[in-house]
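All protein chains of the complex are present and in place, except for one that has been dropped.
Take a look at subunit A:
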Amino acid sequence: MFKSFHKSQAAALTLMVLALLLLWYAGALWLNSDQLINGYERRNIDWNFSQLVADAYSMKRPMLPTPDQIGAELYKSIFDTAVDSKRSLVYHSAITLSSTLLGFLMGGLLGIVLAIGIVHNRTLERSLMPWVITSQTIPILAIAPMIIVVLGALNFTGLVPKAIISMYLSFFPVTIGMVKGLRAPDKLHMELLATYSAKPGEFFWKLRWPTALPYLFASLKIAIAASLVGAIVAELPTGAQGGLGARLLSGSYYGQTVQIWAALVVAAVLGAVLVALVGMMERKINRRMGIAA
């Protein structure tokens, strides 16, 4: 029964993917045909449907490229291009990934430190929490160029300013999650440690921190995805020479929709892989903490 369940699930998944592909090809035909038909009429060319379909799926700058065009572009820019070339998506991914990871690390640390302060000190809670929340109501696209320009004036260029934008986005879920997590211990557990006359540090390491870990990992999954978005956004307004954001920007300058979509796909896959890596770490820690999952 279990096996047939798996089989039916695989069948459902395949069907879903096929349906999406079909929808995509139909959408590409629909979105690209206006431009083609205009062209036919301008040049007084007789056209039929099969001609339209063939042309719609092989345009150089389509409104919506087809999956096979994106696939071909991905193959070309990942496998057929030298890794250190500016046409290589591996090159651009590595640049974005490095600032994503640095920003995630800084954001994670900042988020945890803020949460510890907020949980242990009422004054800090009242003075910090409003700013923490306000910080996230400002559109990142508006504030990113400012940060880059100001840091540039202070001679910080390259990786660090981008990582700071990533940090700006990723500390928030960590702070919110950890404030909740560090406050999650049972009253009973707190009193138990009180009967041992435990010191604040022992309350933290023996009780608050282990209780907060599940909350931390939930937050880190959001944070690493936000960090990637931050890195890409940071590459957009600055005329950065490398990175997936730069690749997206140059694609849109020159109407290279296929290139844009290829970069988008890479960004999405990168995000999924990063979240999955955090999930793997979570499962490893869960096993050590005796949680069957």
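Definition applied: contacts are C-beta pairs under 8 Å (C-beta built on N, C-alpha and C of every residue); 3 or more make two chains touch, one makes a residue touch a chain; residues count from 1.
Rule of thumb we're sticking to: contacts and distances are computed from a predicted model.
One chain of this complex is left out of the view, and of "NitT/TauT family transport system ATP-binding protein", "Putative Zn-dependent peptidase", "Aspartyl/glutamyl-tRNA(Asn/Gln) amidotransferase subunit C" or "RagB/SusD family nutrient uptake outer membrane protein", the protein name its UniProt record gives is "NitT/TauT family transport system ATP-binding protein". From the options A:Ile143, A:Ala198 or A:Val275, the residue with contact to the chain not on display is A:Ala198. Remark: the residues of subunit A touching the chain excluded from display are 186, 188-189, 191-198, 202, 206-207, 210, 213, 289-292.
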